[in-house]
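All protein chains of the complex are present and in place, except for one that has been dropped.
Labels for the chains are A, B and C, by order of writing; each one numbers its residues from 1.
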C-alpha cells in the first residue's frame, strides 16, 4: 500500500509508480477515500527492489507492508481509521438499521411502499428490497427487474437510501444506474470472486456501500474477511460484513445463529459488522431475541426483514418478516442495550 | 402419570397402584413436589387395561397421558407449573447466577475462600467449585476429595449454597452427605444414563437441584430434554438445563456458543435454562458479551467462572474466569437487559 | 416436460407450444439429447389449463409432470435413461477417470505436457488442468489465460479431451472456443445460479460435459441436485456430480471426506457421481484409500490430481497430487473393486 505525501497523486505521479510496479508484474489500484486516496499494489508486493524504488520517490510518504493476508481490511492497516457512512449514520457511532422486504412483489407494489414508510417510521436508516433473487429451484420466481423501479420509487417517497442484492454484472449496472445506494452480495455468492471484483470496480467511484453476507459454511475469519478484501482491493473499501446464520443448522432454526462471531471479526478487521437475525433464525418470533443477542456481541447494526403484512409477502417474508411495530420495539430495545453495554 | 385427589397417597393406596402396574411390567416412581406428590408410571404406560383400572380407583383424580416423549419435562405435562428454587431465587422470576471457580485448588484454599466472598458480593446466588474433574488426559489432575471440605467451608463462611460436579455414585454420596445443594452433571456425562438415574434417585428426597450441562454434540431438543427426563423420572424434577457450547467449535472460541437454543428449549419444556458462557467462549474477554446474549435469548440465569486472581487458578480458570468486578458489572447489565426485554 | 411424438418438434410446432406457455408466463427450453429432444417448461408448470391445452396438441405424446423439484435430474424423470459419454466412456458402464494438475504453470509448460502423457498412460480418460483459479486471497496467483493454450496443446498431443474450471462468462466463451470438452464448476460457485445458467445455455449445443463440484456446505440432496437442475433446465443435461469434501473439516484432512453421499444421491438422481478424493483428504498419502472408498460407495468415477513431480507443481499440487505410478496403481485397484462389488 502506497501512502503519498499529498491527498492524491497527480496523473504524472500515478504513471510513474505504475511504471515501476509493472516491471515486477504488479498493478496499482487506487482506493478513493473521502479525504485522501491511497494506492494498493495488486500482485506480489514482496519484491524488495520494487519497494525500495517506490520508497525512494519524493512524493511517497511511506509503504505500508502489514503482515496480514488482509492488506486493506486488517485492523492494523492504514485504512483502519476509515469510517463508513450510510443512511446518515457513521457506522460504529450509533446503531445502524437496514430493514425491508426480502422480495419486492412486482404485482403488488403497494405492500412495499407501505412497508417502506413503516420501517422508516420504525427507525430504519436504509431500506432493503429484493429485486433479483437466488433460488434453489430453477423453476421458482427469480425476481423481476420491474421491482427495481418500485424500489427506487420507495426510496424517492421515503427519502431512504436503498439496498438490493446483485448476482451478476448486468444487475450491478442496472442497480447503480437506477441509483441503488447499497449493493448486497448474498451468501451463495460470497465466494464468487468474479462478482466481488466486479462490485469492487463498479462502485469504487460512487461512494456506495457493499453489504457482504457471510457464506453459510465460512469459517469466521479468513474466508470472510478475504472476500471483503477482494472488494476493497478492486477499489471499494466501504464493505460491511453481514453474518446471517451458518451450517450445520440448529434444529428448529433456519440456520445456526452466528452473531457470536462478531467479536472474533472485530479482533481482525476494522470493517463494521451488521448482523441479519432474520435469516439466522428464519422465524419471526425469534428475530427480536436474536437481534438483541447481536448487539450484545458488539454488532454495529442489524439487517431485518419487515413487512406491513407478512402473510402477504413473497420469498421468505411470510415466515421471517416482523411487522413494523415489532421492528420499532426491537430497535428501541437494541438502542438501550447498545447504550448499556458500550456506555459502561 | 397418576394424579391423586389428595396431596399424597397413603402407603396403602401406593401399594394398591403398585400392584396394578406390576401386573403390566411397570413400576411406580413418586415425584415429590413442595406441596403435592405425583406418581410416574415407568415402563410402557400405553396398556389400556392398566390405565382403565387405575382411572377407576376412588383416590385417583386422573391419569395424565401426554403425547410427548417427555412425560414430566414437557411444557404440557402436569409438572409444568413446578417452580425450582435455588439460592433464594425462584427461577424464572429474576435473573439467577451461579459463579465460582472451575476447580478448587486444594493446596491454596484461600483463593477459593476469597473468590467465594467476592462472587457473593458481586451478586451470585449459588457458589460453584469443582472438586472432581473429568479430564481428557488420565495423567492430569483429576480433582481431590479434600476440596469438598474447602467447598463446604466456603459455603459456611458466605452462607451461599454450593454446586459441584459429580461423575460417579461415590461422588454423589460424598457430596450429598457433605451438604452440597446442587449437583452438576458435566457435558461428558450428559448421556450417562446410569449416572442420571443415580442422581435422580439419590437427591429426590433432599430438594436438591441438578444442573445438567448440555453434551457438546447434542441436538437441542430430544436428547437434552430426555436426559432431564431421566433425572425426573427417577425422582427429582428440580433439573436446570445448562447449554455450554457445542461442536463444531467456532474457530477462535473454545466451543460454538449455543445460548441461541434457549427459545427452542422453552417451546418444549418448562425447565429453566441457565447458560454457561464461560465454557462456550472459553476466554474471559468474551464472557460478558456472551452472558448478555444469553439473557437476550431468554435464559433464566447464568453460570459463570470467576476467580479473584485468574492467573493463579487451576483447571480452566486461567483462561476463562473473569474477575469479581467484571462479574459484578456483567450481572448488573444482565439484570438491566432482563428488565428491558421482559418488562416491555 | 413436453415429450413429442417425434424425435424433434418442427419449428412450427415449437412456435405453437411457445405461444401457449407464454400466455401463462412460462418459457420453453429444449433439452437436446443424442436421439430425441424434449422440451422443458420453465416457470410455474402447474397451471391446469396450460397443461390441458398442451396435452391436446396432436404432435404431443404426453406431458411428464413428476412430483419432484428436479424435473430433469430426478431418477423418475423422462431423462433418467440418458447416458453421459466422456473420454470414450459411457458413465456407469466402466470406471471413469479424470486426472491431471490442479493448476497449469504457465511458466513451465513441460511439467503439464509430461503429466498429460503420464496420466493417459496410467489410464485416465479426461485430462484436467486449471487455467483460472479461484483463490481466497486476492493477491495470490489467479491463473493465466496463457495456460489455456497449454491445456489444448496437451489435449492435441495426447488425444485426451480436457476439463477446466470456469468462473465467469468470459471464461466459458474462451474455453469453448478453444475446444475444452468438460467445464468444471468449482465448489465456491456451485450456488452461483447466474453462472450455472450461463454454462447450461452455452454448452447445450456442443455436447460438452459439466463437472459440478459440490459446495462444501451443501446438504447432500436438494441443493446439489438443484444446482445440476439449473444447468439442465437451461439446456445441458450432461451434468456429472462431483463430491469433493465438505465442512466441518475433519482434523487432519483438508475437508470432511464425503464419498459416502454417493448412494444417497443415486437414490434421487440418475446423474453420474464422480468423486474427487484429492480435495477431500488434501494430502497425497491418503488419496488412494479415499479413491477406493468412493468406488466402494458406488461412485461412477474419480477425479484425481496427479503430477509427474508434485513438488514442482503450483496451486494444491505440492500437497495433494499423486505421481502417475501411484495413479496407475489406484486405477487398477479401483477397477478390481468395481468388478468385485458390482459383479457379484
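Annotations
Assume a residue touches a chain if its C-beta (ideal position, glycine included) is under 8 Å from a C-beta of that chain, and two chains touch if they have at least 3 such contacts.
What you see is a predicted model; the values in this text were computed from it and never measured.
Checked against the full complex, the candidates B:119, B:233, B:275 or B:321 give a single residue touching the omitted chain, namely B:233.
For the options B:80, B:145 or B:191, the residue in contact with the chain missing from this view is B:191. Residues of chain B in contact with the chain left out of this view: 42-45, 69, 71, 134-139, 142, 167-168, 188-189, 191-195, 197, 215-217, 222-223, 226, 229-230, 233-234, 247-248.
Taking the whole complex into account, chain C touches the unshown chain at residues 219-221, 248, 250-253, 256-261, 263-264, 267, 281, 285-286, 288-290, 292-293, 295-298, 329, 333, 336-337, 340-341, 344.
One rule holds for everything that comes next: only the chains that are shown with their structure count from here on.
Distance from chain B peaks, on a Cα-centroid basis, for C. Where chain A touches chain C, over half of the residue numbers in use are shared by the two copies, so each contributes mostly the same positions. Each chain gets a centre from the mean of its Cα atoms; for chain A and chain B, those two points are 42 Å apart. The geometric centre of chain B is 52 Å away from that of chain C, both derived from CA atoms.
Centroid to centroid, with C-alpha atoms defining each point, chain A and chain C lie 33 Å apart. Shared interface positions of chain A, defined as residues touching 2 or more other chains, are 248.
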